[in-house]
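Omission of a single protein chain aside, the complex is shown with its protein chains in their original locations.
In order of appearance the chains are A and B, and numbering begins at 1 in each one.
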Amino acid sequence: MKAVLWLAAAAALVLPLVVNSPYVLHIAVITGIYIVLAQSMNLVLGYSGLLSLASPAFFGIGAYIATLLALRLGWDSSLTLVLSAIGGAVAAAIVGFPSLRVSRHAFVIVTLAATLLLQLIALNWEDVTRGSLGLANIPAPRFFGLQVTTRMQWYYTCAAAALAAIFCTWLVAGSRFGRAMVAARDNEQLALACGIDAFRTRLFAFCLSGGLAAVAGALYAHFITYIDPGVFGFSVSETLLIMVIVGGSGTLWGPVAGAVVFTALPEILRLTPEIRSLIYGAILLAIVVWQPRRLFA
Amino acid sequence: MASDPVFLAQLAANGLSVGLGYALAAIGLALLFGILGQVNFAHGELYMLGAFLLLWGMTRLGLPYGAAAVLMVFVLAGFGALLAQVVIVPNLARGFESVVLGTLAVGIILQNAVRLGFGATPLDIASPFEGSAFDLGGVLVFGQRLLVAAVFAVAFSALWAFLRYTEIGRAMRATSQNREACVMVGIDVNRVARWTGALAAGLTGLAGVVIAPLFDLYPNMGTEVVIKSFAVVIIGGMGNVWGAAIAGVALGLAESYAGGLGNAAIRDAIGFIVMIAMLLARPEGLFGRSVRV
Partner (left out) sequence: MSALLSVEGIVKRYRGVTALDGVSLDVKPGTITGLIGPNGSGKSTLFDCISGFQRADGGRVALQATELTALRPVDVVRAGVRRTFQQLKVFPRLTVIDNLLAAAQSSSGFGAFAEALRLPKTRRHEAQMRARAVQVLEEFKLSAHAAALADALSYGQKKLLELGMALMTDPKLLLLDEPVAGVNPTLIEDLRAELLRMPKRGVTLFIVEHNLKLVFDICDWIYVLDRGKVLSAGTPDAVAKDGRVMEAYLGHG
C-alpha cells in the first residue's frame, strides 16, 4: 500500500515533465480539482455519514466569489481563494445550522433545495452575475503577483490544491475529532451518551466541506475562464458520489483514487456524457442495492 | 390592472388548474413517503418517462391520445413495482439515504436513456384537448387544464377507495402506522412495498400523461417536477395525501398571484422558500405526518 502511494506520488510529480500533451494536462488539472471536491464530499458522506446534495452549491459560490473579485476588483488570488473558502464555509453553516438540528431527511432535502435556490439566484441577479449569459474572460489566477498561465503551472497549482485537501482531511479525520465524527456517524445516541456533541461535530465537518468545495469552484472558474449558473448544476453531485462511494467513503485515499479513475476513464474510453452518466447510474445503483459496506447508519 | 377583478379571477383559475396538476404530480411521492417512509429521487423521472412513453405510443405505435395514456399508466405502474422490488425492498432496513441514492441512480439512468433515445431537443405532444378553451365570463379555461382537474378528482377518489376498501390498501395503511408491528402480524411488507411503488409510479405517470401536453418535453423536465413535488409534500406534511392535495393547490395559487402581481423570479422561488421554512420550522408539515384517508 505504502509503495503504491509513493509510486503514484512520484508519477504525479514528474507527469508534466514527461507528458506535454495539452489534452492530458487538461484532464490532470480537472482531476486535481475533482480530488478537492471528492475530499469535501468524503468529510460529510464518508466520515460523518450524511448525504449532502449541496456540493454544487458551494462549488458555485466559490466560482462566483473568485470570479467577481478577480473581474471587478482585480484582487490577488491568494486572497480571493481564501475568501471563496470562507464564503463556502459560511454558506454551509447557513444551510447546516438549522437543517442538521431537524433531521437527516430535512438535511438531504434542504441541501438540494439550497443548491437549486442558489442557481435561481445566479440566473436572476443579473446586475452581478449577468444571468444566463454568464461571466467570461476570467483572468488567470495570480498568487502574490505571479500569474498561473501555462498548463504546467496550472498542473502544479491544482496538484498543490489536491494535496492540501488531502492533508486537510487527514488533519481532521485522522485526529481525535475524526474519531468523534465516526462515532457520531455509527451510533448517534451512544455518541451523545459519551458526551460527543454530534450536532457541532457534523456542522464543523459540513462547513469544512463547504470551504473545500468553494476552493475547487474558484480554481475551476479561473481554469475554464467562463462560468454561468450551470456551475450549480446537479450533475457534479452524481460524479462525486460515484468517486467517493466507489473509491471508498470514509477512507483517506479511496476518494482520491476514485477521482483519478472516474475523471480519466471516461476520457480514455471516449464516452459521450450520456453513456458516461448511464454507466455511473448503473454503478451507483448496483452498489446501493448490494452494499458491500454499509453506507449509512 | 392589478385590481381588475377579471384579471384576478383569471389568476385564480390559472393557479387552481396549475395547483391541481402539482397535487396530482405529488401524490405518488407523498404515498411512498407516507407508507414506506422513503424519499423517491426518481419521482421526476417517472413523470418524464410517462410523458415520453406517451409520445412514443402516439407517434410510433400510432395509438390515439386516450389509449396511449391509459396504456402508459399501466406500464409505469409495472415499472414502479420493479423499482420498489429492486431499490426499496433491499434497503428497507438500511438508512433512508440508501433509497435516496438508489432512486437517484435510477433517475440518472432514465434521464440519460431518454436523452439517447429521443435527443435533447424539446418535443411536443398533440392532445385532442389542447385546442379547446372555454370563456367563463372573461376568464379563459383551457380544455387540457380541465382534463387535469377531472383526472385529479377521479384519481384521488379512486386512491381513497383503494386504500379504504381493498385488502392491500388496508395493509398499506397499517404499514404506514407501524412497519415492525406489520411484520409481527404477518403482513408481507415487501408486497406492500411493491404495491406502493406501483401505485405511486402509476399516479406519477398519470400526472405525466395528462400534464405533459401543456408543456415541451425534454429529458430533464423531471427536475422541476421533483422539486415542486417535494415542496408540495413537505408543506402538506410528509406523507399526508390530503395535505399534499391542499398544499398543491395552495402552491399553484400562490405562484399564480406571485407571477401575475410580482415577477417570475419570485414565482419560481416561492416553493423553495416555503418548503425550506416549513422543513425547519415544522418538520411534520402543516397537516402532520402519516397517510390519512
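In this text, contacts are C-beta pairs under 8 Å (C-beta built on N, C-alpha and C of every residue); 3 or more make two chains touch, one makes a residue touch a chain.
It should be emphasised that the depicted structure is a prediction, and the values quoted were computed from it without experimental measurement.
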(message) Going by the stated contact criterion, tell me the shown chains that border the hidden chain.
(response) A
(request) Check each of A:A11, A:V82, A:L146 or A:L171 against the chain that is not shown and name the one that touches it. (result) A:L171
(request) With the full complex in mind, choose from A:L135, A:V148, A:I196 or A:I227 the residue touching the hidden chain. (result) A:I196
(request) Can you work out which residue in A:S103, A:Q153, A:N187 or A:Q291 touches the chain that's missing from view? (result) A:N187
(message) Even though one chain is hidden, which residues of subunit A still touch it in the full complex?
(response) 171-172, 175-177, 179-180, 182-183, 186-187, 189-197, 200-201, 204
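Keep in mind that, in the parts below, only the chains that are shown with their structure count from here on.
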(message) For a test of understanding, state which residues of subunit A touch subunit B in their complex under the given definition.
(response) 49, 51, 98-99, 102-106, 108-110, 112-114, 116-117, 120, 123-124, 234, 238, 241, 245, 274-275, 277-278, 280-282, 284-285, 288-289, 291, 294-297
(message) Which stretch or stretches of subunit B touch subunit A in the complex?
(response) 39, 86-87, 90-91, 94-98, 100-102, 104-109, 111-113, 115-116, 223, 227, 230, 234, 238, 265, 268-269, 272-273, 275-276, 279-280, 283
